[in-house]
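Missing here: one protein chain of the complex. Every other protein chain is in place.
Chains here go by letter, A and B, matching the order in which they are written, and residues are numbered from 1 within each.
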Amino acid sequence: MTIMQIIFLITASVTLFAALMVVSTRKMMHAAMWLILVLFGVTITFALLETRFFAIVQLVIYIGAIAILIIFAVMLTRRSMNADVPQVNRNWWLVMVSSLALFVGLVTVMSVWEGFFVTARTAPPGGENLVQLGTALVDPNGFVLPFEVASLVLLAAMVGAIYVAAERKEK
Amino acid sequence: MNATLVIEWVVKSLVIILVLTGGFAYTTLYERKVLARMQVRRGPNRAGPLGILQPVADGIKLIFKEELTPHNADKFIFTVAPVITVVPALVITAVVPWGREISLFGRTFTLYLSNVNVAVLYILSVTSISVYGITLAGWSSNNKYATLGGVRATAQMISYELALGCAYIGPILIVGSMSLVDIVEAQAGVWFIFLQPVAFLVYFLASLAEVNRAPFDMPEAEQELTAGYHTEYSGMKFALFFMAEYIKMIAVAMIGVSLFLGGYLGPGIDRFPILGPVYLFIKVAVWLFVIIWVRATLPRIRYDRLMALGWKVMFPLALLSVMITALVLLFVES
Partner (left out) sequence: MNLSDYYAITPLVFLVCWAIFLLLVDLWIPAGRKGITALLSAAGLLIALVLVLRSGEQVLTAFEGSVVVDGFSVFLSVLFLVSALAGIALAHDYLQRLGLERGEYYPLLLISTSGMMLMTYAYDLIEVFLALELLSIPLYILAGFSRLNLESEEASLKYFLLGAFSSGFVLYGVGLVFAATGYTDFPGIAKAAQNGSLNPTLFLIGAGLVLTGFGFKSALVPFHMWSPDVYQGAPSPVTAFMSVGAKAAGFAALLRVFVVVFPGMSVNLTPLLWALAALTMFVGNIVALVQSNIKRLLAYSSIAHSGYLLMAFVPYGNASVRSDAIAGMLFYLAAYCLTTFGAWAVVIALEKAEGKGLELEDYAGLGHRYPFLAATMTIFLLSFTGVPLTLGFWGKFYLFSTAVEGGFWQLALIGLLTSLISAYYYLRVVVIMYMRPGTPQVQRNFWPLLTSGVGALAVVILGIAPGVLLNLAVSALLKGL
C-alpha cells in the first residue's frame, strides 16, 4: 500500500463519516460545518488525482461560495443556536433500509461492468490542460451550446431570485 | 522528492510565517505612528527607543488578559474560529514570489515557495475560506452585535470577492498564465498599473473591503456594533483576529504589488537578485502607507452604500475592464 493509498483511505473515511454527520447532527450550523468537511474531502480527492484546477475550483465554488451561502442562510434563520428540531421522522428505518438496498443494488450492478475495476488515472504531470478545457467550452464543436444554455439558466434563476426577494411597496 | 528539497520547503515556509507575524507586529506600530503623525501627535514612544518595543508590550498584555467564553456560546466553534481566521491569512502568500534565484551556501535557491500555474486561483480560494472565521466567530458568540457583525462581514466579503476576482483577470489575460512568477516577470517592461488602471483601482478598493479596513470596516463599526464579530473575544483569541487582520493587509499588499506594481522587480535586479525582497518590502510598505492614509482621511461609509458600491459600480466596472482587455488583446493578436 502506497502513501497515496493510505492518504486516500483516510480522506475517504473522514469524508464518509462527515457526510453521515451532516444528516445526523441536530444543530443546523454543525451540519453545515460537517458539509464543509465533506466538500474538503472531495477537494483532497481531486488533489490526489493531481487535478489541481478541479481541486481549486471545488474549493472556490463549493467551500468558498455555496457552503458560505448555506451558513449565511442558517445565520439568518430564527433560533439557529437551538437544536430542538427532531432529526428523523417515524419512517427513518424504512428510508435507511431502502437507501441501503439501493446502494447495494447499484454496487452489484456496477460491479459486473468492467469499468468498475479500472484504477483511477491521475492527470498528466503539470495538471490538466486548461487551454483545452477553455477552448472546448467556447467551441461550436465542443460544448458552447451547453455552456451558453447553462448561463441562460443562471440568468433566469437570477431574475427569479431578485423577483422573489426584492422588496415591493405594498399598495 | 529528496530530503534537502523538503528541508528547503520547510525553511521557506517558516521564513514566510515568521516574516508575516513579525510584519504584523510592526505594521500595528507603523499604523499607530503614521496615524499619530497625521493627527499631529507623537504616537507610542515609551517602550524602547522610538517606541520600537511597543508591539512586544502589546503582546505581553494580551497574553496575560483573562480569556472569557460566553455562557451560551457554541464552545467548539467559538474556539476554532480565530484559528480558522488566522490560518488562511498565513498561507495565502505562499504563492507570492519574493525574488528570482539566488546562490547561497553553494546551492541555488528560488525566492518563492512554489510556482504553481493556478496561483491566482489559489489566492482566490484561500480568500474565500477566510470568510468562515469571521462568520463563525460572529455566530458562535451568541451575541446580537457579534452576529450582526458576522452577517455583515460575510455579505461584504462575498460581494467584493466578485470584483476582486475580476480584477485578477486583466493581468492573467495579458500574461496568459495564472502563475504569479510569470505575471511579475511580464512586468519587466511596463507595470500593469499602467495597462490595467481600472483593474488596479478595483483591486485596491475591493481588497480594502476584503480585509475589512476603513472606510469599509463595517463588520466592526464601533458606533453601531460595539466591536462587531469579535465583541465577545478577549485575550489571545482576540489577538489572533487582530493578527489575521494585519497579516491579511500585508498579504493583499504583496499580491497587489505582484499583480500591478512589478512585484520584486526594480533597477539592478538582474545583477543583484538579492535586491528582489528589498524592492518587494519597499513597495509593500508604500501600499500599507496608502491604506493607513485612507483610514486617517475617509469616514466609514454606510452599509447599504457599501453594498451598492460593490454591486452597482465596482463589479460592472471590473467586468467592463475584463471585456475591454480581452477585446484589445484579440485585436492586437490578429
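What we mean here is this: a residue touches a chain if its C-beta (ideal position, glycine included) is under 8 Å from a C-beta of that chain, and two chains touch if they have at least 3 such contacts.
Computed from a prediction, not measured in an experiment: that's the story for all the values here.
Visitor: Tell me the shown chains the invisible chain touches, ordered by label.
Guide: Output: missing chain touches A.
Visitor: Among A:Ile10, A:Leu69, A:Val88 or A:Val159, choose the residue that contacts the chain missing from this document, as touch is defined above.
Guide: A:Val159
Visitor: Could you please point out the subunit A residues that touch the chain left off the display?
Guide: 106, 109-110, 112-113, 115, 140-146, 149-150, 152-153, 155-157, 159-160, 163-164, 168, 170-171
Just so it is clear, only the chains that are shown with their structure count from here on.
Visitor: With chain centres taken as the means of their Cα atoms, state the distance from subunit A to subunit B in Å.
Guide: About 29 Å, centre to centre.
Visitor: Help me check something: in the complex, which residues belonging to subunit B touch subunit A?
Guide: 72, 74, 77, 116-118, 121-122, 124-125, 127-129, 131-132, 135-136, 138-139, 142, 147, 150-151, 154-155, 158, 161
Visitor: State the interface residues of subunit A toward subunit B in the complex, per the touch definition above.
Guide: For subunit A paired with subunit B, touching residues are 27, 29, 33, 36, 52-53, 56-57, 59-60, 63-65, 68-69, 71-72, 75-76, 80-81, 126-127, 130.
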